[in-house]
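Selected chains only, in their assembly positions.
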Amino acid sequence: MPRVFKVTDIEQEEKEIKKDYFDRHTPVVICADEVTKGEKFLVKVRVGTDYRHPDDFNHFINFVQLWNRETLLAEARFLPGTFGNQPANPEVDFYIVAPQVSMNLTAMCLCTQHGLWSSEAKAVKVV
Amino acid sequence: MPRVFKVTDIEQEEKEIKKDYFDRHTPVVICADEVTKGEKFLVKVRVGTDYRHPDDFNHFINFVQLWNRETLLAEARFLPGTFGNQPANPEVDFYIVAPQVSMNLTAMCLCTQHGLWSSEAKAVKVV
């Protein structure tokens, strides 16, 4: 399998030296901590926090995926140029329906030059 | 090519008889009428307005796409169950960057039982 990059797996020293590189490739899951069974809620997936990623023809974010544990919920695909061919934080808002049990959401994204990246997990309590 | 369904192509009488059928399959592009060159803006694509579409394993909305004229900008894919296996208006918010010239946005969506559907066009002035 392709290596999957994840910031929490990387040594502290390397992380500080290449802070911008890690930041701009790391997807983040943003949503409520607690949601209601059977109700729709918003989950934003954004790539990068303090640094923006290029949107060049030969270097762009091709997709972001939203997973609940081993289940893929949704995926968004972008073409080069969607973000105006300028550095950006690719983002997408999905609206999903809370199941019966608590969720453990993660996002993944693909950079066409630097491979597959994973977010940290986001626990979502279902009440 | 597969037939593409579009409400504006359908006769008034048929539209009234099968209002719920057309409504629940028709994607809608929702965004500002006017945006600023090079600035990010939100485009919501939502399937259905007054009626909800099933999210059954054998009958679900598989994808929505956002186009600017002949250019595909972004696509979101869903798995059956993303919307809790209950009727829903699948929706997704894309964040795109306004180009130099005005846009003519359309959305398309695929129902696994009833094929490919198109929205009406949404003109977006770029200033």
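Per-chain residue numbering starts at 1, and chain names A and B are given in the order in which the chains are listed.
Note that in this section a residue touches a chain if its C-beta (ideal position, glycine included) is under 8 Å from a C-beta of that chain, and two chains touch if they have at least 3 such contacts.
Predicted model, so just to flag it, every value in this text is computed and none were measured.
Shown here are 2 copies of a single protein sequence; counted across the entire complex in this file, the number of copies is 4.
The rule is short, and it goes like this: only the chains that are shown with their structure count from here on.
In the CA-based superposition of chain A onto chain B, the rotation angle is 180 degrees, rounded to steps of 5. Between the CA-based centres of chain A and chain B the separation comes to 23 Å, rounded to the whole angstrom. Residues of chain B touching chain A in their complex: 38, 40, 55, 71-79, 82-84, 86, 88, 90-99.
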